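All protein chains but one are shown at their positions in the complex.
The first chain written gets the first letter, and so on, giving A and B; residue counts start at 1 in each chain.
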Amino acid sequence: MWSRFQRHRMAMISGALLLGLAQLAVAAPGLEILLGVDGGRVDLYQRFQLPSLAHPLGTDELGRDLFVRLAYGGQVSLSVALVAAAFSAVLGTLVGLPAGYFGGRFDDILMRFTDGVISLPLLPLLIVLVAVDLEKLGVPADIAQSPNAGLYRIIFIIALFGWTTVARLVRAETLALKTRGFVRAAHAMGANEATVIFRHILPNVVSPIIVATTLSVGNIILLESVLSFLGMGIQPPMASWGNMLTNAQDLMWSAPQLAVWPGLFIFFTVISFNFLGDGLQDALDPRALN
Amino acid sequence: MGWRRHLVRLGSAACAAVFGFALPPSALAGGDLIIGISQFPGNFNPNINAMAAKTYILHMARRPITVFDADWRLICMLCTELPSLENGRAREETTSEGKSGMAVRYTLKPGLKWGDGQPITTEDVAFTWKVGREPLSGVTVLDFYKRILSVEVHDKRNFTLHLDRRTCDFAEINEFELLPKHLEAEAFAKPAEYRHRSLYETDTANPGLWYGPYRVTDVVSGSRVVLEPNSLWTGTPPHFKRVIVTTISNTASMTSNLLAGGIDYVAGEIGLTLDQAAAFRSRYPNRFKYVFKKSLVYEHIDLNLENPILKDPRVRRALLMAVDRKAISKQLFDGYQPVANSVVNPLDTVYDPDVRKVTYDPSAAGKLLDTAGWKTSESGIRRNAGGKPLRLQLMTTAGNRTRELVEQVLQSQWRDAGFDIRIRNEPARVFFGETVTKRKFPAMAMYAWLTSPAKVPRGQLHSSMIPTAKNGWSGQNYPGIKNTQLDETLDSIETECAPAANKMLWHRLQDLYATHLPALPLYFRAEPHIMPKWLKGVRPTGHQYASTLWIEHWRGNKGGGVK
Partner (left out) sequence: MIRFLINRLGGSLVVLLIMSFIIYGLIGLMPGDPIDEMIAANPDLTSEDVAHLKSLHGLDKPIMERYGNWLSAALGGDFGYSRIHARPALEILMPHLWNTTVLMSIVMALSLAIAIPLGVAAAYKPNSFLDYGANLISFAGISVPPFWLALLAIIIFSVTLGWFPAGGMETVGDGGLGDRARHMVLPVMVLTLHTVGGYTRFIRASMIQTLRQDFIRTARAKGMSDIRLLIHHALRNAILPLVTVVALGFGSLFSGALITETMFSWLGVGKLIFDSILGNDFNLALVGLLFATLMTLIGNIIADIAYTWVDPRIDLAAGAGRA
C-alpha cells in the first residue's frame, strides 16, 4: 500500500508540501522572534512596505509583517479545516452507516433528513449562528470572549453542514458491502449485528472515508475563505488566509501583492490536499469509483 | 470606386463581428453620462423606504420644496422664499389642543409642472400630506408628517402648514416629497396597498411622476436606471442626452469598469469608501479627477456609561488621549477624513472652533489611568486594586473593511496604554437591531450617524431619550448619558432661535460633550467622487441631499474615439 502511494508522485510532493506548511504554521511564534517583529502590532507608518530584510514579504495594510501573518493564518486555516473535516467524518459515519446497514424505514428517514440538511439555506443559518450569543448558551465568559471564540464557531458551523457528503458516501458503500460475499457469510455463521458492523463493514468503509475526508479538507479551506468574503468567517484581527484575501481585494490597485500571497497559499494547500487524497485513494482503494 | 468602399465596409463589419468590437454607443451619440453606484434602489416611491441610492437617482428627476445646498444652508427649491418670523411667513400660534405650535406659509414657484404637463399645485401638497400621515401607507418618516397638524390651502400656489411644536428649524420641510395627486390618488384609494400599487413601482417610466431636469425612462431591475431630459423642465436646460446610473455592487468590479470605460463617474455619495478610493487614486492619480468632500457622517464610538470601568470620566478621557487619531486620518485616509472633536462638523455653521480638543498624549493618558486607580502590571494590561483587568469589548459592524481596520489600529494603540481590548463584530442588522438599539453592547460600539446641518442631537444626548424596555426602546441615547446641564442646553437650543443666543448654546453643547465624552469622536467621513476629467459643474454636498439636485449644471463632453 505504501509503495502504491509512493508511485503517485504528485501525492508525495503534496504530502511533503503540506508537512512543510504545517511546520510553518506551528512555528509562527518562532518566526516572530526570529524576525524580531510582532505579528499583531499595528504600525501605521509601515503600511504596504515592499519586501526587505526586516519583512521578507513586505507589510500589509496596517503595517504588519505579511509573512508572519501568513504563518498565523496557516494555523487558523489548517486547524479549522482539519478539525472540521474530522468532525464531519465522524458525524457522517454515524448517520450513513446505520442508514445503509439497516435500510428500510430507518434508511428512508435518515436520508430524507440528510437531504433536508443538504438543502438547508446556508446563509440565514450562518447569520443566526454567527449572531448567537455564546454566553447565553452557557459557554463560560472566558471562552466566549476570547479571540478563539470565532474559531470554535466556524468549526462548529462547517461541521454542521459538512457531514452530509460523508453520510451519503458511507451509506452507499455500506449498501454495496452489505450484499458482498463475506458479509453474507458472516451472517450465515451467526455473527450478531454489532460484530458485523464493527468487524466487517466499518474497516472497509474507513478507506473511502479517509479519502473523502482528505478531499474535503480542500473544500473546507475554500469555504472558510468564502465565508470571510461574506463577512461571516474569521474576524480580524485574527488572521486567516481567507480574510487576508478579502481585505486585499479592495487594495488590488495599490498593493496587489497582498492579494497574491494568501491566494497562492490557499491554492497550493488545497491542491496539495487534493493530490494527497488522490494518492491515498490509489493506495488504499484502487478499485473504487470517485 | 464604389466597390472599394463596399469592401472596406464589409471588412470592418467582419472585423467588428469577429472581435466583437463595437464603438461604445456613447461616442456615437455624444452626451451620455454613465454613473456607477454601489446599490440598486429597492423601490422608487420617494416616501417609502429610505435608501441613499434611491435619493441619488430621484434627485435628478424630482426636487424637494426646501433643501440644504452645497454650503449647508437652507434654500428654497420649489418655494419662492424661506418662511421666517421676520418676513411674516411664520408665526407662533396655539394648536387646537392648547399646545404651542406654529403656522408656516409657503408659496410655490409659478409654472411648475409634472412631466406630463399637469401643473404642480397645493392639491398635490395636501394629497402628499394625507398619504404621509396615513399609518398604513408605509411612509418612512411618518413622524415628520404627523408633526404637521394640518395643511391649509389658500390658492393654487400658497399653503400654510400648522406645526405641533415650536422649534428653530420650522422652515425645513426637506422630507416633504411631493406626490402627483392626479396619478397617485387611485393607488391610494386603499391605503394599505398603496406601496404596492403606487405608479412609482408599477409604471416607473411614467413622465407624470417626474418634474426635474431629467425623468426616468427605463429601469432594468437590479442593474440600471436610465434618465432622459424632461422637455417640460423650466430651469437651466440639462446638458446630457442620457444619464445612466448603473449599479455595481462589488468594489473591484466598480474600479475595473471605471478603468475599462464602462462607467464614467463613481458617485461619491454611494460608491466607494474613502480608503478604497484613496488606494485607487494612488495608483491612477492623473487619470481622473478626485473630489473628496467632507461629509456629515460622524464616525464615533458610543461608550456604555453603565459599564463600571467607563463610568469614570478619567478612563474615558484616557481612552481618547491614548489613540493617535491624527495618524489614523493621515495614514489610512490620506488626511481626507479629519479628526472629529465633537458631534458637530467643522463645516457646520454652528461649529465651535474653540471646542476642547484632545490630542494624542499617551503619557498623560497613563498618568490619568494611574490616578483613576489602574496600575500597570507585567503583562502590560493595567489592573485596579481588586486585580480586575482593564478589559473592554469593542464592537462594530462586521464586513465593513474600513471599520475593521480602524478597530485593529485602536486595539493596538490601546494595548500600548494598558487596555485589553477585545474585538467583537456583528452583522449590521444584528448590531443595529439588537445590540446598539437595546444597549446590549457591554462597553464600546463603533458606528456612524448621518446627521443634518445644524441638527440638534436631542435623540442622542437627552436623558429622556435613553431606550429602555419600558419605553419600547425608543430614543437614541445609547451611551445613557444623564446630565442636567446637557438636557437644559438641548431643550433651549430648539426654542432659542435668536442667532447669537443660539450659537452660544451650540458652543455650550459642544463643550459639555467634549467634557463628559459619552462617545469618543473619531472622524467625519468624506465622500470620494471619482470623476472623468471632462466633467464639470458637479458640486458634492456632503450631506444626505445629493449633488444630483443640481445636475442641470453638470456639463462636459467625452470627446471622440474609443478608449
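We adopt the following convention: a residue touches a chain if its C-beta (ideal position, glycine included) is under 8 Å from a C-beta of that chain, and two chains touch if they have at least 3 such contacts.
Just so you know, these numbers come straight off a predicted model, no measurement behind them.
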The chain left out of view makes contact with A, B
In the whole complex, of A:F87, A:F161 or A:F229, the residue touching the missing chain would be A:F229
The one of B:A185, B:A327, B:A364 or B:A428 in touch with the missing chain is B:A428
Across B:G42, B:P237, B:P499 or B:G537, the one contacting the chain not displayed is B:G42
It is residues of chain B that touch the chain not shown, namely 17, 20, 22, 24-26, 29, 32, 34, 42-43, 45, 48-50, 52, 135-136, 138, 140-144, 174-175, 195-196, 198, 201-202, 221-224, 226, 244, 246-250, 252-253, 256-257, 259-260, 262, 427-434, 437, 447-452, 455, 459, 467, 472-476, 544, 563
Note that chain A touches the chain not displayed via residues 10, 103-105, 107-108, 112, 115-116, 118-121, 123-125, 127-128, 131, 172, 175-176, 179, 218, 222, 225-226, 229, 242, 245-246, 249, 252, 256, 259, 263, 266-267, 270-271, 274-275, 278, 287, 289-290
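As a convention for this text, only the chains that are shown with their structure count from here on.
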Rounded to the nearest Å, the gap between Cα centres of chain A and chain B is 42
Given the complex, residues on chain A that touch chain B span 40-42, 44-45, 47, 61-62, 127, 130-131, 145-147, 230-232, 235-237, 247, 249-255
Listed in rising order, the residues of chain B that touch chain A in the complex are 251-252, 255, 275-276, 279-280, 282-284, 324, 327-328, 331-332, 393, 398-399, 401, 404-405, 407-409, 411-413, 422-427, 429-430
